[in-house]
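Of the protein chains in this complex, one is absent; all others appear in place.
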Amino acid sequence: MMTTTKGPVEGYQQVAPTVTRDGDVATIDAHGVYYRQLNEAIRAAFADGVKTVRLKGVNGQRYIGNAISGSDLRIEIEGVPGGDMAMFMNGPTVMTSGNAQDGVANTMNAGTVHIHGDAGDVLGYGMRGGRVFVKGDVGYRVGIHMKAFENLVPVICCGGNARAFFGEYMAGGLLVLLGRNVQFADQPLVGPFCGSGMHGGTIFLRGEVEAHEVGKECGIFIADEDDMKVLRPVVEEWCAAFGDDAEEILATPFTKLVPVSHRPYGKLYAPM
Amino acid sequence: MPATFIQPEFKVDIDRDKCIKCGRCVQQCGWGVYSFSERPIPDDSKCRACHRCVTYCPVHCITIKKNELVFRENDNWSPALRKAVWRQSETGGVMLTSMGNDKPYQRIFDSLVLDACQVTNPSIDPLREPMELKTFIGRKPDSVEVESDDKGGYRLKPGAGMTNNIGLATPIMFGGMSYGSVSLNVHKSLAMAASRLGITMNTGEGGLHADLYPYTDNVIVQCASGRFGINPDYLNRGVGIEIKVGQGAKPGIGGHLPGEKINKEVSTTRMIPQGTDAISPAPHHDIYSIEDLRQLIYALKEASGYKPVGVKIAAVHNVAAIASGIVRAGADYVYLDGFKGGTGAAPQIIRDHIGIPIEIAIAVVDQRLRDEGIRNQASIIAAGSIRSSADMAKAIALGADAVAIGSAALIALGCHMCQSCHTGCCSWGLTTQKPELTRRLDPEWGAERLTNLVHAWSHELQEILGALGVNAVESLRGSRERLRAVGLDAQTCEILGVKPAGL
Partner (left out) sequence: MTAYDYHANGSLFEPARYTQESPFKIHGGCGLMGICDESGTRFSGSVAIEAIAVQRDRGNGLGGGFAGYGIYPEFPDHFAFHMMYHDAKAKDEAEAVLERFFQVDLAEPMPTRPVKGITDAPLLWRYFLQPQPVKLADLEMTPEDYVVHVVMLVNSTVDGAFVASSGKNMGAFKGVGYPEEIGHYFQLEEYEGHTWVGHNRFPTNTPGWWGGAHPFTLLDWSIVHNGEISSYGINSRYLETFGYKCTLGTDTEVAAYLFDLLLRRHKLPLELACKALAPPLWEQIERMPEEERKLMTSLRAVYGPAMLNGPFAIVLGFNGGMVALNDRIKLRPLIAARKGDILTVASEESAIRQIMPDPDALWAPKAGEPVIARIRGMEWPIHGDLHLPPSEISCAVTGVLDSCEPAEVA
């Protein structure tokens, strides 16, 4: 973006992006294109029979993959996507080349997200299905109020550390933290208030936590053989996505957090 | 020590001479007040004065009396406060209650009166002349841009004109009540009535049950902090999406659905374990600042093909500035819920002490948006104890585009305001999930009752408009000149923008 004395700098331009089609792959030049036009182009490409959309030069555009349905669809992002990527998404696969910002997979229903870098805060808020794999660290309030029902079970697997409120108010699903690709080795694996308000689902942490770091609703256990059977496919898929050794990771002990009551607030209220 | 110091509030009085010992009362009471041993034996401590037994007794031999237990008078320590301390000492719990604020705060609507035309301006006869109530909810453009249609006339320029508005046949909507807090039959009654009336109902935060799919042209779906039931399919049904930030009964905290009301079906729609307490998080965890609200509004627009998106907030001190921010964030309507609004369950302390009156909220929000020149960018919906068509007319005169009703709709369906919704044992089958109770509400009957209520209020509004000498509700909307205050202090009058009677 060049400064010009002709007029104020424009962060994005509200113009349709250039789209090049090659069979069922479309490449879209996202440099400086406003999110509305970019997402319209993505939806139009899919409506037109494209199966894979490659976005070049993304920097901060919001809502990429928002509410798109179709498990045979794919979005490949080169650059840093903006907030709420894959929000309400319902089936496709989204890959980023590097970091993502806040709100990834917000209320996501189905699909797969691979982030080849770190992700920000509020990842997977209200997530109801699908899988998110992050290579590195994640921020605050990851996996808040994830929920599951029958075959819709959301899974989040992060390769690095997480900050406070990991899995807050979890109602279902699977949340995994590996502490493998961490940016700051001196930070704890997970921040305080992990699993605060948890009443469903399972959290697996590769390492140990102390009681004061987790919510009082969580029971702390060492993952046993049956637990590892549940964990294995998730770790294997994460390793396949980012090139790592599943056996090595699975050989170390994991802590399992599950709610000790599914009614943690049962005694909180006195009906009048 | 006895289990409780709290004596029953009511006394069940059965006229034994008339009682035919049919046992109907035993079967009808949702709280198990009656046991039967040769004759019905009531346990007064369980009675909520819901009048189900009174209504259904075939010989009308039951009445409910107040327990005239005398407390030593104390203006400061009312009996209610003493009971509250006893209850909390027993349980260590936060007191949970239902429906709206029942404390003796000033009722501002009752201090406002409407004008009528006499001599200098004619009133209009609503029975025989057109009296228009049609209302559009949503963003209006600043002006109407036209071009020539090459036939000597005009048409709208492409992209100009009003789009994405929700049309209402009358300025009344059914406010959000979640599936879970109310039964599916209540939702069906509301949906069917909304469809017949040409207005809308609101799913509340519990998701949209499949049985309501035929009515989605009259449904607004809600996106609350628990994100229950929200997937792309949900967002693409209905005529609009409402982000619930707060409600009048419990400003600043999230929804409460006690575990008693989470049966299998509710659990499915909400995707949470059966029997848990569904306490929605207080904030949306992706809205911590006004720009985050804009991000969510546009995320929902992108997901739904740019449907109208509204924001529901509780009326609080800074409501004018908040509403302005909401409009500037891209919302198509602002739903203001006053502090007397109802609820299926709320901590009593929050319900009774937090929030401001809806009359004030409408006035300051309407004025602020006008001061900023953005009043046309969003509609204002007022709720939080709209009890009659008079309240509705006054709310519209203060500046609301439409009103929403919740408690009034439930009362139409049989609610007697016993304030026990949170127990999940509603004898009328409304705020419960127990199948033996929910089947008591026939949705066809319910739809008819609601349709009758809204028709009645609409006709009354037409009578009021006729008396005011206008034949379209647009001419009352925001016209504070047609209101006067009786018995309000000068400062409140200034805030409302209403003159005292006489001026």
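Just so it is clear, A and B label the chains in written order, and each chain counts residues from 1 on its own.
Methods note: a residue touches a chain if its C-beta (ideal position, glycine included) is under 8 Å from a C-beta of that chain, and two chains touch if they have at least 3 such contacts.
On a predicted model such as this, the values are computed, not experimentally measured, just so you know.
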Candidate in contact with the missing chain, chosen from B:15, B:147 or B:291: B:291
Which of B:40, B:204 or B:325 contacts the chain that the document leaves out: B:325
Residue among A:46, A:88, A:140 or A:169 that touches the chain left out of view: A:140
Chain not shown: contacting residue from B:124, B:156, B:169 or B:495: B:495
Where the unshown chain meets subunit B, residue by residue: 288-295, 318, 321-322, 324-325, 328-329, 364, 367-368, 370-372, 494-495, 497
Subunit A residues touching the omitted chain (full complex): 1, 3, 5, 7-12, 59-60, 62, 79-80, 82-83, 99, 101-102, 118, 120-121, 137, 139-140, 163-165, 183-184, 187, 192, 212
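Throughout what follows, only the chains that are shown with their structure count from here on.
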Inter-chain centre distance, subunit A versus subunit B - centres from mean C-alpha coordinates, in Å: 36
Touching residues (chain side subunit A, partner subunit B) in the complex: 36, 39, 62-63, 66-67, 69, 83-84, 87-88, 90, 102-103, 106-107, 109, 122, 125-126, 128, 141, 144-145, 147-149, 152, 168-169, 171-172, 199-200, 262-272
Subunit B residues touching subunit A - in the complex, by the definition given at the top: 87-88, 90-97, 226-228, 230-232, 235, 256, 258-259, 267-268, 270-273, 275-277, 279, 281, 285-286, 295-296, 298-299, 302-304, 347-348, 419, 422-423
